[in-house]
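Read the structure below first, then the notes.
Of the protein chains in this complex, all but one are displayed in their positions.
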Amino acid sequence: MDKQNWEPKIAAFVCNWCTYTGADLAGTSRLKYPANCKIIRVMCSGSIDPVFILKAFERGADGVLVSGCHPNDCHYNAGNFHARRRWDFFHELLDFIGIEKGRLQFSWISASEGKKFADVITKVTEDIKAMGPFTAYKKMNSEFTIDFPEEPSELPEPEFQENSDKETE
Amino acid sequence: MTQRSIQMDEKIISRVDLLNICQDVIEKGNTLLTPGVADYSVVKDVSNLNLDASALPSKISYKSYVFPRTEPVLYYKRSKNDVQLIDVNIDSKKIVILGAKPCDANSLNIMKHLFNWDYSDEFFNMRAKNFIVIGLMCSHFDEYCFCTSVGSSPVSEKGSDIFLIPLDENNYAMKIITDKGKEFITPYSGYLKSGDENRSKRITENVKQPDVAFDSSEVYKWLGENFESPKWEGVGNLCLSCAQCAFVCPVCHCFDITDEDYSYTEGRRMKNWDGCQFGNFTLHASGHNPRDIQSKRYRQRVNHKFRYYVNKFGEILCTGCGRCSRGCPVSVDIKEIVSNCKNDQKELR
Amino acid sequence: MKIGVFICHCGENISSTVDCPRVADVCRTYTGVEYSVDYKYMCSDPGQNLIKDAIHKYNLDAIVVGSCSPHMHERTFRNAAVSAGINPFMVEIANLREHCSWVHDNIEAATRKAIELMRMAIEKVKRDKPLTKIKVPITKRVLVIGGGIAGIQAALDTANAGYEVVLVEKEPSIGGHMSQLSETFPTLDCSQCILTPRMVEVHQHPKIKLMTYSEVERVEGFIGNFKVTIKKKARHINEDKCSGCGMCITKCPIKKKAYNSFEEDLAFRPAVYVPFPQAIPNIPVIDETVCTYYKTGKCGMCVKVCDREAIDFGQKDTIHVADVGAIIVATGFKLYNIDKKSADSKYKGYGEYGYGKYRDVIDGLQFERIASASGPTSGEIKRPSDGRVPKKIAFIQCVGSRDDSKGISYCSKICCMYTAKQAMLYRHKVHDGEAYIFYMDIRAGGKMYEEFVRRAIEEDKVKYIRGRVSRIYEEDGKYIVKGEDTLAGMPVEIDADMVVLATAMIPQDGAESLARTIGIPYDKYGFFNEAHPKLRPVESTTAGVFLAGACQSPKDIPESVSMASAAASKAIILFANDTLEREPVVAKVNEDICAGCFYCMKVCPFGAVEVKDVKDINGIVYKEVAYINQGVCQGCGTCTATCLSKSIELAGFNNEEIFAEIAAL
Amino acid sequence: MKYGYFPGCSLTSSAKEYDISLRKVIDKLGISFDEINDWSCCGATSAHVTNHKLSTALAMRNIMLAEQQGLDNIIAPCAACYNRLIISQNEIGKHTGIRKETEDLLSVKFKKDVKVFNILELFLKSGLNKIIENRKRELSELKAACYYGCLLVRPAAITKFDDAEEPESMEKIVEATGADTVDWNYKTECCGAAHSIARRDIVVDLSKKIIDDAITHGANVMVVACPMCHTNLDMRQRAMKRKYPDHKEFPVLYLTELIGLSLGMDEKELGIDLHYTNFKYADTLLNNSAKG
Partner (left out) sequence: MKELIKHARELLENGEVAAVIGYRQVSAKRTKPVIITDPEETSALVFNEYCLNNLAVYLTKARIKLLCKKNDKVLKLAITAKPCDVHSIVALIQENQIDRDTIHIISFNCHGVAKDFGFDFNGDNLASKCITCETHKPLYYDALFGEVKETPQASDTALARIKEIESMPHNERFEFFKSEFDKCIKCYACRAVCPLCYCQRCITDKTIPCWIETSSHQRGNFAWNVIRAFHLSGRCTGCGECDRACPADIPLSLINRKMSMEAKNLFSFVSGRSLETPTLVGSYNEKDNNELFM
């Protein structure tokens, strides 16, 4: 895929109580942000396993966002505190083995921070765009992957480019 | 895959010429492997190639080049009401192993039985067919070597297509053992000089060999009679249940089949090494595990190597290379275990 | 599995940026999707009927609705599914409105994203498992811990609603700190006078089982089903026989060997005593540590004078077990012991104020007793050292409170008011006396509170000095209070006859160990944590355990009482049903593979993880595994991510489901 | 453990006897230290009221020198020096901006946390037993008023070693010499400090109060650990005498001098003869026996 037309694929693991609701608020406030990021809802940021992130990379994600309630605001009191320790380690580990820190980003977004949600998604998308596709991970098993004969695509080719500037406002 | 031994005169080849042959192998786009400390590795540049008859066997054997630790056996793609399958093309590149240890050289001969007795495994056979083994006499052994106890020796030509014996620093005696070897060497016959069989014989006869540690037929008998022996507990307590021994072994061949999706609709079926020492190896879906404790698993390992395989294919599933013991994190020594099994005074550990 | 897909246009809210028919078309091509349709308003009655009809017609096992946020209409669609015979947890919502159509302009991009969101939801629904709500039975009895005003109020409210109450108080009498107070702000009515009738009411209430001189030893179980072990300490007096005549107390020869803690150590008490005359129950206690009988085996004066033969030297502590459905914790507070030598090691103490060194430097509760008509001085203001009437008293506020350097940063909230009250009482009783109050700020928020303080200043001429006191030392029988008047910008020195320190309120002794016993969290000071600071202020994070009064944070009487009533009503709400229904989103341990490291127990914010013995066929324990109590688990899933061997799954969000979503990204 | 010794300006001039006695005592107790090479002003008084950057850099320069010399611990006997060093260290620890600015000024990178100790911490840390073991005489005739002044234990949040309002560590050390201590009220009151020069009148009044309170509570000697306090309490007694004719000379000793006495050194050796007030331990003995 040429880089011109490349659009990053981003997964966001967010907690049900704060960030998911914050994303809802971004919607009700009609804030605009890029369409690259898809949300996977979990109950608490404390329940997100680092393997989820590796899986997302395996499945072609160019970047991952993890977001939960602000410290001391956790719906379950302490889930995000446990998560914070976990991510501190995991982030350092990924960095050490050569995965740039920008590929995996974290935020605390409360239910009232719709604007922040839109801003964070925009920022993450732009960061990942600047870094380019995360082929290093995907390419790892290319020798064991074959191309199946192309079937007629279920969707027309993407037409992002024309209006993409408008999207991020 | 037959390997009829043919008689051929012994030749002499100089080190330089041997390297020239190797260079040619590489240039023709084939793979050249030589043993290193850790593994048999692919040679890209022959200039600093060093054939060392006195090196210990590498930590890992070369079986992965015929029986890879992981390989796809088919690809699949799902659609709404259908699955599309695509077969795997097996790479038919020639692989030349230069300087295979005599203990390693025989490994494919032992393994081939398993891959051909009921179903002929085209993956294995295709690769084995393209395999040229140039064995090298072995002049050094350590406390773990026991090739002589399993019917081999440091000068055994078994399994080699071509066998080398170092004569001096710059020359090797070369024996061409098989048709495949002959076919391989013919284009290079210009490099070969005729040799003196007596000269190499003097060398091979004087090579120090490890003492025979056990009589494999007695071990065979003991195993048949002592399946329930409490002695297995000793080693069972010690062994940590990794599969290091099986994975470095030149002849262990268990594998596991697993499907892996690599996209929303596409995936591949993989064949991966497995090891009988893993606790989950025989775990049934029901939750029952016939080999639930390590002593049973270790018993299985020894029985498989020294009894079951003999029963089935007439060969011991062991080359005596000692890798498993040399690398064992808790120094479980299969030679010691097998030698001690008959001795009531000694425990197995 | 047969899946139905329903794409909602939401009028034009979704369909203006998402090509809904195309989304429905693409979804139809996915494996497992039996039926796929788009419609103007899915949440409307016709829309819901569309879903129900499709479920019947196509025999669907699960449905995916592409619509607004699940926070909006998940319940609506689940109900629709239930009425058509599908388990409500076989319904997934893809958020096509808030997360897609409203936030993107580009129709193509939004449509593609909508398709991908649908794909993820379809993959998840394929792995969804039918779940049923968890039903937990309820024991309709409440345990109230603490017999102060908060505990009394909570007990009475619950009992008056018709439920049984077990009220546990560790002192020999209920009443708590309120019974020690002289008058109460801002009305200056007598504390005992308003409290005593309530105490009597508790005593006589048929639904309240009063257990004084008792402590909670163990709490097991979970909401609706607690099992509480209570230790009743030996009074050495047979409660059934004692008539409360008090002869034993009058005749006890040991008069001066123990301080009277009710009088804040300003007086002595005999070896057999009731804390104060109005005590409920009016049954004395024999103090083993000072009683001659326990020292020498002789005396027995009380035995001789008791015509009911109620004295029982051999009485032992007894253990009682109560099954309760809810617990109200109302353990209250104590004052920060500012004496440097005996200060709680957590805090530094105020050596520079000489408390403990100078007898006339006293704390607020001691002043209450001095000012109380039933106190050691019968209400006359006298110095503890020599009994002289002090002509000048310095009151110091915020001793301990709001002082980071001494370990406490919070405001104790009541000191401004009670100091004003005490200064006022002093001025009322000693007309020529001068009252000085050193303060940092005056915090008099509350009905009639500010007016009260103004009255102290304006009518009773209490002199307020804004500033801290650096040191107090004795000079010629006077106490030199060195401080600063920050408004005047001058150092001040007051030669007071007596000093009253408004010391900080801290949690009652043993609050932290009680919290651990019950399994509720507490803050760094030992105050119990509420479940949510705004929305759930009287609930602890442990379901079924409620908080009342100053054990949660410093509070005055009306606040404590209202919190107690709120806690009681929380318990009553719980008891309104016979069983408790809970969302089935809870974690479950795979016992076969659990390694028993109990990291889950360490991270669980709710104490839902227990140790379970797994037994073999012969009943012999062969391993210990984690077990998650479904009644307690709140479903956060922190344990699932912490579990190294992945032996825990969160129902409704299990790993297979999440992996399926990731695979469909 | 080896200490880096940071004398500061006072100990090389007006408080020379503090330096002399400190070195002698430390030597006797077997505590090893190296004077920091090329040490400079700690940044006290004039610098830290006029230029924050400069005062921090000055203090950190000395710490940096110790670090470069391989010393992990610094002993700063002057209370003001101690105060400047820990406060600066605290600031650069807390604020990366200040850290960077200071590092740039000094063109270094601070690598490790050098620990700064005051004189009280030094003796408490190295063990009071050492004093007791090496004690040649018990100073039981002395009733000491331990005077801390303002800088030794403050600000509490940074010094973190004793109660800022009611400190007791010096008493423990003094008691190890066998001397008695008195419970008195002015142990952390202000002596007038740097007003000594410009407003001697204030200093005289404040210091006089301190001495009087000590005498009222039965002390016959005052012990200090700060050159500034010593200057005000010792040197200004002549001015006190002028203003308050009934003022009686009252001896003020450095803590190290007191320890030195108990270790058997004589007054001259310790530099006590350099004080403005006269003190001879033998006289105390005489006085007390005369009374008793």
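Which chain is which? They are A, B, C and D, in the order written, and residues in each are numbered from 1.
Quick note on the criterion: a residue touches a chain if its C-beta (ideal position, glycine included) is under 8 Å from a C-beta of that chain, and two chains touch if they have at least 3 such contacts.
Everything numeric in this text was worked out from a predicted model, so none of it was measured.
Among the displayed chains, contact with the absent chain in the complete complex occurs for A, B, C.
Summary of contacts with the chain left out: across B:Asp52, B:Asp179, B:Asp215 or B:Glu260, the touching residue is B:Glu260. Contact with the chain that does not appear here is found for just one residue of B:Ile12, B:Val25 or B:Ile60, B:Ile60. Chain C meets the missing chain through residues 592-599, 602-603, 622-624, 642, 644-647, 655-656, 659-660. Residues of chain A in touch with the missing chain: 50-51, 54, 58, 71-72, 78, 81-82, 84-100, 105-108, 120, 123, 136-137, 140-141, 143-144. In the full complex, chain B touches the omitted chain through residues 38-39, 59-60, 64, 69-70, 143, 234, 237-238, 240-244, 246-248, 256, 258, 260, 270, 272-273, 275, 278, 280, 293, 327, 329-333, 349.
Everything below uses one rule, namely that only the chains that are shown with their structure count from here on.
Common neighbours of chain B and chain D, listed by label, are C. Set side by side, C-D and B-C show the greater C-beta contact count at C-D. Farthest chain from chain C, judged by C-alpha centroids: B. With each centre defined as the average position of its C-alpha atoms, the distance from chain A to chain B rounds to 46 Å. Across the assembly, chain A contributes residues 59-60 that each touch 2 or more other chains. Residues of chain B found to touch two or more other chains are 79. Listed by chain label, the pairs that touch are A-B, A-C, B-C, C-D.
Of all residues in chain C, only 340, 348-352, 404-405, 470-471, 473, 480 touch chain D in the complex they form.
Chain C makes touch with chain A in their complex at residues 26, 29, 69-71, 95, 97-100, 102-106, 108-110, 112-113, 115-117, 120, 521, 529, 541, 585, 603, 605-606, 634-638, 640-642, 650, 653, 655, 658-659, 661-663, 665. Of all residues in chain B, only 72, 75, 77, 79, 84, 86, 262-263, 266, 268, 270 touch chain A in the complex they form.
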